[in-house]
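Excluded from the complex is one protein chain; the other protein chains are retained at their positions.
Chain nomenclature is as follows: A and B, assigned in order of appearance, with residue numbering initiated at 1 for each chain independently.
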Amino acid sequence: MSGDKILNVDRLAMRFGGIVAVQDLSFAAERKKITALIGPNGAGKTTVFNCITGFYKPSGGAIRLTHDGRTIALERLNDFNIAKQAKVARTFQNIRLFPGMTALENLMVAQHNALMRASGFTFLGLIGAPGYRDAEKRAIDLATDWLKRVNLLDRADDAAGNFAYGDQRRLEIARAMCTEPALLCLDEPAAGLNARESAALSELLLSIRDDLGTSILLIEHDMSVVMEISDHIVVMDHGVKIAEGTPREVRDDPKVIAAYLGADEEEAAAVMEGGS
Amino acid sequence: MDYFAQQLINGLVLGSIYGLIAIGYTMVYGIVGMINFAHGDVFMIGGFIALITFLLLISTGLTAIPVILLVVLLVSMAITALYGWTIERIAYRPLRHSFRLAPMLSAIGMSFVLTNYSQVAQGARVKPIPPVITGGYTLHESADGFVIQLSNIQIIVVITTIVLLAIFTWLVSRTRLGRDMRACEQDQTMAALLGVNVDRTISMTFVIGAALAAVAGLMYLLYYGLVDFFMGFVAGIKAFTAAVLGGIGSLPGAMLGGLAIGLIETFWSAYFSVEYKDVAAFSILIVVLIFMPTGLLGRPEVEKV
Partner (left out) sequence: MTTPSTNPAKPATSVPALLKTAFVNALIALVLFSLMIGIRTEAGSSGQLTYWTRFGDLASIVAAVFGGSIVIELLRQWIGPTGAEKLVPPAVQSGISFIGRYLAPALLIFTLLVPVIFYNQRYILDLAILVLTYVMLGWGLNVVVGLAGLLDLGYVAFYAVGAYSYALLATNFGWSFWVCLPLAGILAAFWGVLLGFPVLRLRGDYLAIVTLAFGEIIRLVIINWQDLTGGPNGVSGIPRPSFFGIPLDNSDDGLAAWLHIEYSTTHRIVFLFYLILALALLTNWATIRLRRLPIGRAWEALREDEVACRALGINTTTTKLTAFATGAMFGGFAGAFFATRQGFISPESFTFQESALVLAIVVLGGMGSQLGVALSALAMIGGFELFRSLEGYRMLVFGMAMVLIMIWRPRGLIGHRAPTVFLTKAKAISSDLVKEGHG
């Protein structure tokens, strides 16, 4: 695989007491590309995500992020530092918006660190310094921009808790993008979306990759989305990587089919040869 | 050395009383996930009920102390258990699905109600009784005249605690109720779907906790010879500390924690300062929660993101 790597996962391991969730996992995500992490339920995908984004401390291995000429070891950072310093943003499998705050407020919270600096850690803001007011205006503009992109501008002042499920998913992605990340990690963004919404999601992610140059790493079960937008796919099962490659390569890989069907590898190959 | 041994005995006895109260805290936290702030005051009510029953029986002319104590024990357990049941029904059950702060504030309110109720109903003064159980055994007499004593009341407290613990452990591990309680602790919804009467199981948890607190109240009354309306507050916090130290949700842990707190408090008073003994207990609570939140025998929790 050619290309400049933004994320290097090197022999990652995660153990919970006696249970080994992830074992000796190595893969890389290319810059400005969409990498998908797929596999049957229980394969350890979300665990990998949690390790990359700092919510779990890996039991072994290394995770390196390379951006702006610097390489950062993610396995040593706290979760919020990974978001703040390494510019890795994420969404969650069970949507985690701020339900009692409006869509706009949600997107403003995402820009917290920039705004804190501009407000002189609150002191300048308290006295109403113009520097802060400009920064706040810029933040609102960025938020408005993103609301337009995800088609939620007319609901900017509505409470996020009141949004329909599909809208909440899009809002969560917009919020993650407001942190201006280098790497966007999405945990099952298409879960619960119907065909039309999935297509819109695919469009959105492609535009994020193409217009903004943000690298994307996503976990997904919806194969139509995965096949359509991924540049590179990594397949996991039972905590290990069993295949990786382009969408076509992975689709035809008997190991992958066997994992999903729960069948034997030879059986799957046989079925494929017989069937296709 | 002899002084140490005496404090050891005293500490274990005090710890038994704390342990009995701590069981109530740990059971309730295990099953409904809330700290029952009113539990310490249930202990206080138990002490009062025991006192009044005792007084009534004595005034009827009965002199057989063992009989009197047995009746007092049963009556105070029964009535205090009813208090526990009523409190759960009024203040906690309606809030079971409410937001998190609601049952806690309701419990605090209930605690104030009980404390003040006792103060108003029985007056603010301390209620003393003459020593009921006297005598004991001299275990050892040292050269300089210090005597290690084991009093009868101390023996009774420890034996009662052991008996109750045995009954209670049997209850939790062998009976249907115990199984239901453990099921509700793990997953209330699933237990309900499998036919467990969750409401009744939770009620019984409170009832048992209150009954044990009543025993603790009687023991306290016999051991210290008095009750007062405010004794529930500090005892409650110490017992809760014991529950946390032992590992919240673990029954042997509650007893272990109780003994530990009793010992720590007794030794601290004996060797350091009496005034700050409560500070010692509260500090332990803070230290345990910060550094060892699962306690000695508890189960660690992993947060799912």
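Just so we're on the same page, contacts are C-beta pairs under 8 Å (C-beta built on N, C-alpha and C of every residue); 3 or more make two chains touch, one makes a residue touch a chain.
In this text, all values refer to a predicted model and were calculated from it rather than measured experimentally.
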Exercise. Which one touches the absent chain: A:Ala21, A:Val48, A:Ile72 or A:Met108?
Worked result: A:Met108
For this session: Based on the whole complex, identify which of A:Val48, A:Ala89, A:Ile208 or A:Val225 touches the chain you can't see.
Result: A:Ala89
Seminar exercise, completed: Among listed residues B:Ile90, B:Leu139, B:Met190 or B:Met292, the absent chain is touched only by B:Ile90
Exercise. Hey, which subunit B residues sit against the chain that's not shown?
Worked result: 29, 33-35, 45, 48-49, 51-53, 55-56, 59, 79, 82-83, 86, 90-91, 94-95, 98-106, 108-123, 125-129, 233, 237, 240, 275-276, 278-279, 282-283, 285-286, 289-290, 293, 305
Problem set entry | Those residues of subunit A which, in the complete complex, touch the missing chain | 53, 55, 79-81, 83-84, 89-90, 92, 96-102, 104-105, 108-113, 115-116, 119, 121-122, 125-126, 140, 144, 156-159, 161-162, 175-176, 179
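Following the convention adopted for this analysis, only the chains that are shown with their structure count from here on.
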Seminar exercise, completed: Between subunit A and subunit B, the Cα-mean centres are separated in Å by 50
